[in-house]
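Submitted below is the structure of interest, expressed as structure tokens.
Only one protein chain is missing from this complex, and each of the others stays in its spot.
After this line comes subunit A, so read on.
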Amino acid sequence: MPETTATTAAPSATGTARAAILGRLRAGRDAHPVAPPPPCDFTVLAEKRWDPAERLDRIRRLMEAVHTEFLEATEADWPAAVGRFLAAEGARTLLYAPATGAGATLAAGWDAGGPELVPYDAEVETFKERLFEGIDAGLTDTLGAIADTGSLILWPSAEEPRLLSLVPHIHVALLRVDRLYDTFWQAMRDNRWAEGMPTNALLISGPSKTADIEQTLAYGVHGPKRLVVVLVR
């Protein structure tokens, strides 16, 4: 049993429970064999295709429908575009991942008069309070986006922590226009996700929202209030 540490001190019942549960499932299946399931035909997902031009239009349309904002930029000028946008919105701080390629580009192209750049380069415990109380925006890269649903693919890592895209009020995400997929299924197949998942992979399709009060949409309930996608061409 994977009861390895003293901290869990789980009741010894768990080992007994495991054997009992698996035993009951097997006995139940032996007594009433499961009919062979129909083959899984993924054609419906394989056939979902859009033209390259349509892909971006669709992503934009679906994401804008749920209040995502878009900025246009090039590889050379996106840091300046982000800086101008945040300054105009009155953001004072931007949290970023200094050890990523995007982070290095951002720092190199940052206007010293713009919002303060705050590197996320230490464990969250050391600056949890500031993260929750004093950060206006966070910047992440993405692995691309999905046309079927209008979703960004995020792949947090040691260099790019998970909370960058969750705690700040504004999440700024870079999207390279040459990294668009038709469906979630195609994105995971093309990139062989099953061979190695990160501790946390994410699809993000808009700013945080809820309709729990009488089905009335409200944005920014727990996560970012705004999601800004920078289209990098």
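Convention: contacts are C-beta pairs under 8 Å (C-beta built on N, C-alpha and C of every residue); 3 or more make two chains touch, one makes a residue touch a chain; residues count from 1.
In the analysis below, contacts and distances are computed from a predicted model.
Undergrad: For the complex's missing chain, which UniProt name, "siroheme decarboxylase", "ABC transporter permease", "Rubrerythrin" or "Iron-sulfur cluster-binding protein"?
TA: Missing chain, UniProt protein name: "Iron-sulfur cluster-binding protein".
Undergrad: Write the list of subunit A residues that the hidden chain touches.
TA: For subunit A, the residues touching the absent chain are 2-11, 13-18, 20-22, 24-29, 31-45, 62, 66, 120-124, 128-129, 132, 148-151, 156-158, 161-163, 166, 183-185, 188-189, 193-194, 197-216, 218-224.
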